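Other chains of the complex are left out, but the ones given are in their true place.
Which chain is which? They are A and B, in the order written, and residues in each are numbered from 1.
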Amino acid sequence: MSVQSQNHRDAWFAPFFKELLASVKPVFGTTAATPFIFPGTGTGGWEAALSNTLSPGDRVVTFRYGMFSHLWIDMMQRLGLEVEVVEGRWGDGAYEDKLADLLEKDTSKGIKAVCVVHNETATGVTSDIGRIRETLDAASHPALLMVDGVSSVGALPFKFDDWRVDVAVTGSQKALSLPTGLGIVAASDKALDARSSAKLKRVYFSFDDMLKTNKNGGVPYTPILPLLHGLKASLGLLNAEGLDNVFARHHRLAEGTRAAVAAWGLKLLCREPRWQSDTLTVVEVPEGLDSQKIVDTAFAKYNLSLGLGLAEVQGKVFRIGHLGNMDELMLAGALGGVEMTLRDVGLPIELGSGVGAALKVWQEGTPVIPTRECLMA
Amino acid sequence: MSVQSQNHRDAWFAPFFKELLASVKPVFGTTAATPFIFPGTGTGGWEAALSNTLSPGDRVVTFRYGMFSHLWIDMMQRLGLEVEVVEGRWGDGAYEDKLADLLEKDTSKGIKAVCVVHNETATGVTSDIGRIRETLDAASHPALLMVDGVSSVGALPFKFDDWRVDVAVTGSQKALSLPTGLGIVAASDKALDARSSAKLKRVYFSFDDMLKTNKNGGVPYTPILPLLHGLKASLGLLNAEGLDNVFARHHRLAEGTRAAVAAWGLKLLCREPRWQSDTLTVVEVPEGLDSQKIVDTAFAKYNLSLGLGLAEVQGKVFRIGHLGNMDELMLAGALGGVEMTLRDVGLPIELGSGVGAALKVWQEGTPVIPTRECLMA
């Protein structure tokens, strides 16, 4: 309607959008990068990252250790890149030593980019981007460092500037607790410079069109206004809580969940503690049990949405999310639901054991809500 | 706005409102009664019940065993009724034997009404209206039976017709999971007949003005349209779940909560099992502990709203609600919050003990969601 609904061509939009772009930077841990907001998903963000910086035939190194790293590799291949895949166990993170080997052999510096999924939602693994950067530095290798931060940015510490990331990608639907619909990208100056030589075709996901219009607070095509307003509100909530508190809360929720899993006598798919994700926990089920049955029962009987095991770990794991707008009591309820479900499918779990273990972590670790400290005087 | 917002004087309203009035009746368990929907609260519903049927100086018998029965008594007295109060322990229900005594002594049938709060939200007590009716019948007493069903109608079985209730009162904000704002009343023909002799003044809460306008689908003054739409939706959800399933769910939630309390080694304020409420559980705290501290800590540390002890039981109890749009996992989370809070204030509770006890009840008793049975095949 011409009269009533908001129009992004009216005068309010430019200052609103400029401020929004600026306010995206802290969740990436950057002051130096250039942010982009695409109408699309994180998958679109991946395409933006690759197509604005690379050319068909360019060599890239990446790691496959889960569904999402697998899908990104598939995209790289279909875009015509020459992809060197370091295969990993599903449940491990990016192997720094194998990367070091590849970089060492690349005496001609032909590798144009190293691509890493920071937090693998299929396996509950958080790779160590800081050590990936150290590995590149140790080899004095100039490859671009591209990071999929879709399920980490805004929930886990992400240090774009410290790690000297070149392109990082996230979406609206994970830590930002919004619907899907925004592919949010941060790019270093080095990444922006790579546009001039990048021969991959790009229009919809082109940095150029964004840069040209964004600088005056405009956009190259109609934006998703409700999501932009939602993004502003969501970033406002993160800031009100304090990013460090947000990270601490995710860590606390994850510690409780891991304590519950241990109390149940089950194993995490991610064996290596340094890689265990604070945004979701992926649990192996005992031999002979199909995890699909757990997911179905939880949904059918307790209205609880657990994550399925995907692809290679199908049937073997289930996933408990603790990302975004979640607190201890919601997660305690979910863990209670898991516990009942595990008994329903025949595991001899003692009811209360896992929840109790989590509560122990939380009773000790949960701070008083700052605005309510007066009640505790 | 004349153009866009809905107007209750337009043609859509009459059929909508007639259907809404009809759809209110099943939650009261009646086909015979006349329903009324007042813009106001349950307190307003009380005033409607009394002022449309009684005259100043009329004798009424009622029971005081909690904050809400106390407040209704206060209203009766201020309206000029002669109120015979049967005092009870806070934590007990309506004493049928004491009522029998009073009725027996009333050979002149001077008692005009017996008023009972069905579910005392201050104490977690559900009185037995069926036995109150039997007591009246045994005495062949013609007094009107008025029931406050504010926190029971729509959550607990309420049998207006079977119990031959004369006026029952509820509100939108409890079992119907809506905001406050509707006082919903059901009246028997006998109650309607009492209008002609009732001398209490009434205008806003008059049955007459409602009857005159309601019969054509109208209302005597502007209705709260969003709440009427909400009521339609809320009744639709109750019907979709099935009233019997709703009652069973509340019973199951309460059984789990009571199991948790027992596991903590604490006591219910309501000692008599037949009176224990299925919509909230009121827990006594050990001597020397102020329950305000529990309520404050739960809110400050875990964002959990527990109910305070009110009036006579101030400081001595806290209240756990499990009414309305709630399921096992939400309540498990809340019980987990209680458990942590109890430790926070110094009680040697084993974490997981209460939640585990509740989970045991629920794992066994929770049925598969009917629309999801295919997942369990």
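FYI, a contact is a pair of C-beta atoms (placed from the backbone, for glycine too) under 8 Å apart; a residue touches a chain by one contact, two chains touch by 3 or more.
This is a predicted model, so every value here is computed, not measured.
> In total, how many copies belong to the whole complex of which 2 are placed?
Whole-complex copy count for this file comes out at 4.
The definition used in the following text is that only the chains that are shown with their structure count from here on.
> Which stretch or stretches of subunit B touch subunit A in the complex?
296-297, 299-304, 327-334, 336-337, 339-340, 343-344, 350-360, 362-363, 366-369, 372-373, 375-376
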